[in-house]
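Of the protein chains in this complex, all but one are displayed in their positions.
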Amino acid sequence: MALAFLAAVAGFAPTAASQEAADPGYQRTYTIHADACWLPGGRVVEPAFVTIDKGRIAGVSTRAPRERNTPFGVQKPTILRVEGTLAPAIVDAWSGLPMAGRDGGRRPLPQSRLAEDLPVLVAGADPGLAARVQALRNSGVGVVYLGRTDGNLQRGLGVVAGFSVDNLPYDMGGDWLDLSGAGAGGAAQIRAQDLKATFASAVALRDARDDFDEKLEKYEEDLKKYEEDFKKYLEEQKKAEKGGGKARAEDPKQDAKKDDKRPKRPKRPAPPKRNVAGDLILDAIDGKLPVRVQADSGAVVAAALDVAEEHHLKMLLVNAAGGTAHADRMADLGVGVVLDLSRQLAGDDALAQDFLAYSKAGVQVALGSGGRDLGPMMLTLAGELVAHGVDQQDVWAALTSTPAELLGLGGQAGALQGGAIGSMILFGGAHPFDASGVFRSHQPK
Amino acid sequence: MLLTPLLASLLSFAPADTPDEPQPASVSSYVVDVLHVGDGQVLKNVVVTVTDGKVSAVIPGGDAPDGATRLEGVHMTPGLVDAFSYMAVDGDTVEQSRETTASLKLSTTIDLDSPSFARAASEGVTTAFLTPDSLNAFGGLAAIVKTAGGQPADLFADEGASAKLVHDAAALKISLGNDVAMGNRTPGRVPNSFFIRRPTTRMGTVWAIRSTFYNAMRYAEAREAGEADYHADYEAVLAAMRGEIPIRVHARRNNDVQTALRLAAEFQWPGFVIEEGTEAHRASQLLAAAGVPVVAGPGYDNRQRAIAQGPTLEQLRFLAAPPQICCEHLHEDAFVVELGAFPVFPHHHECDVDGSAQHYEEIPRNEWGIPIDPHDPLHHEHEEHSEVDPMLPENELVRDVVLSIGGERLASGLNRGRFTEGDQATPALPALLHQAGVPMAIGGAEAHDAAATEASLIHQARRAVAYGLPRDQAIASITSRAAALCGLGDRVGSVAVGMDADLVLWSGDPLEHSSRPLLVVVDGEVVVDNR
Partner (left out) sequence: MPPASSAPTSPSNAVLLATSLLALAPALPAQEAKAQGPVWALQPTHVILPDGSTAEGQTVLVQGGRILGVGADLELPSGARRWKLDGVLAPGFVDAFSAYGTDAPAQEDSRALTPMLRAYDAVDLDGDDWGKLVEAGITSAHVLPEPNNIQSGWGALVASAGKDRMLVGRTRQVLSMVISRVGDPAFGPSSLAGAIELLQGADTARVPGVADRGVLAHVDDSAAIRAIREAVGKEVDTRWMMWGDAASYGGELRGQYAGMPIPGVGAWTPRGLETLKRLHKAGVKVCFGTWSPNGAAQPGDLRRAAATMSRLTGDPKAAMAAITSNAAAFIGSDQVGAIEKGRRADLVLWSAHPLDPSAQIRAVLIHGEAAHRVTDSE
């Protein structure tokens, strides 16, 4: 059933690895009857019946599922009555869930796939990680983007992960080419240059390969010609031997050396060196891999946009602090942005200003926890953006539907709709940020 | 010229020559265009007569007697009184090996031949209130000197070029704030020098003061019962509490000023004067209500690390409307503590005379309150030297450290708190205090220790005028009121009959930058002649 929904996912083409989704292990089917629920676009439905089937939402309705539709012998649908309003779980596009150490302390390689470091989906496979995931889910998070945090420019391939019934992350949305332009000041300038240089050398790599192909063709032609020439030569030799056998020297080598008429065998051109990191960049240029660039400064934002424009990349900018001057260009190129919610901890309105500037320019804005574990404070910090003048629905979309879309999850997360994951939050206050009412997170079984 | 009633009364007291004077009186007269009497009055065309070092007549519009000194266009003021000065002391001005050195007299350390006095005199300052530095909770007894007219010890010096001591117990100096707490900072958590006796916080400073008062009161009871030996420090504190010695409190911050007011209420001080008071304008209503005067210092701004340059917009707003600070603190129950109801420092034997702190003595403890082994030889040594202040660790090594590094450490620690206190410093401080009704004088601090005349006392008065202080108040704050706050209001600070003949003749209005002292007279003798 879950696979069927996965197949329906729209968006750019997932990589081969992600098409085989892991089985998150959800089994039950039931309906939650809540006072209301939030649908995308600010629509509120009262009352709300959300039916969950094997961890995914099977349907959202204002009426209870009708019993007469239940086939004979099948158990009647379980209806759970809860007080409050249902909303989708948060999609954290920049999670702090620590994956370090899961790769056994391997040297961080540009080609390492985080998806391969995820645990096997068996209860008890990684109790420590499961406890962290449980805490995240209790805080209302349903989907996370996991990436490395090291200082390399190419941080391997990050992964979009959902959570299994045993609170273990599973590959949900495929690989991302994770590039880092972290750092500010002079370091940022160097990072911006490095970023461009990385793409330029990948292009050079492809050129070198194309050259090699041409050379190889020529070589093969030359080889054919040589073989023919050599045949002729041998025949001439034979004739000559028949004519005057004594003329042939005793040492054939010496003889060959002196023999100017012997055709030369063409040299096989050396193939270009193997370059896995470059191949990944080329995959991105070919549109096979989406790119994610952490840009902590305007210089890196500009460089990333240059690269995106030149190679028509599917790109997502992360943090993008100080990049609001390039907002219009980002909107033109269709580059979305994941803002760092932890910046709100400073208590000023800088993040809200960035949010407003980007969304005014038409950039798709998502909010992530900035690679930190903000826990239940994530909703508080997001709510403060509303106090600083950002529209409430925009902030809510930036936590749910927008990151889901940007991460290529389509209808799989970030909205209460058929096919989406069944993780939800339930709030008793006026809106999901309001902590003056009850707050619970729902995790399917 | 009309005689004011005051002047008329002065004239009526003009003494006739006393006939039974054995020697002929030395009489000199000065004719000046303008006389700043010192109390705010300004008289024109005045003849000032000096007899035997005292002013004997002040006659406006009078005829100039023969031999009178007459200078065109001059202004006369009384000799200026610097009511808060650090100048001309040999070495450090406090003894830092004890926290309470209430009985030490600064007068013993003053270098009367110091060139600083000559500089001060040439800038018109004839009387200086020299105060111990602010590095001790109780710094000792302040002194008052006249900056010239003394007999120099230096045989090459001119007659009368030396300063002379007027008062050797002019005030008991108490310091609040960071300065007292700063000597004890070491890189680690543990203070490990002889400064260990010192508090490390404002709170500790206040406690050091409180405990001294409590101990002094207990000492008084014990002394009456014949159970305590004479203790000079406590005697000085008790004299101050009886009002025999004025109390001077060095405080820069608003909260330190308020702390001083609370201490005054708690221990029922007969009165006190705030010294330096960099942020005293923030507590001006409290000070006015309590009638506590302030000797304003030069006003260092810790952010600029220099003398504050001009008011901010916020400060100008204060000028328009002084801040509202309530006076209830003075009467809050929480701060009225009965004698004997307070814990004393652990191990402070000599003050446990009434046994109220006996529970601390059940286990012998060291300075840090840690129980100590009674068989410890150091402990025995300690008990044998019971007359030594037990707050000082009795350790030979520590003693050596005191002797070897003391001087340099202390010198570098001089007044460091000035640069950490005074966020709210403003050159409008004197004006704000005046506006709020706080009795106020201006002090020079280190003004005359340096050769720079920009810092001199008259310059500070000019600056106060630039920032809103009325001109008559500016003169009063460096003459008559300054003298009054030093306890010498009946001798110096104004040009009136019977006062010391300390006079300054200026080339123009003293509050103008273009004016300079032409003649400075101390006790009738000309000590500076720059004509």
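As written, the chains take the letters A and B, and residue 1 is the first residue of each chain.
Heads up, the rule we're going with is that a contact is a pair of C-beta atoms (placed from the backbone, for glycine too) under 8 Å apart; a residue touches a chain by one contact, two chains touch by 3 or more.
Predicted, not measured: the structure shown is a model, and the values here were computed from it.
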| item | value |
| --- | --- |
| Residue, one of A:T85, A:S139 or A:S297, that touches the chain absent here | A:S139 |
| Contact with the hidden chain (one of A:P40, A:P119, A:G334 or A:G375) | A:G375 |
| Of B:K146, B:H167, B:R248 or B:R282, the residue in touch with the unshown chain | B:R282 |
| Touch list for chain B against the chain that is not drawn | 178, 181, 184-185, 189-192, 196-207, 210-211, 253-255, 258-259, 279, 282, 321, 324-326, 328-329, 332, 334-335, 337, 341-343, 345-346, 359-360, 362-363, 365, 367-371, 420, 423-424 |
| Positions on chain A contacted by the hidden chain, ascending | 131-132, 134-135, 138-139, 342, 345, 347, 372-377, 379-387, 392, 429-431, 433-440 |
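One rule holds for everything that comes next: only the chains that are shown with their structure count from here on.
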| item | value |
| --- | --- |
| Interchain centroid distance [CA atoms averaged], chain A/chain B, Å | 73 |
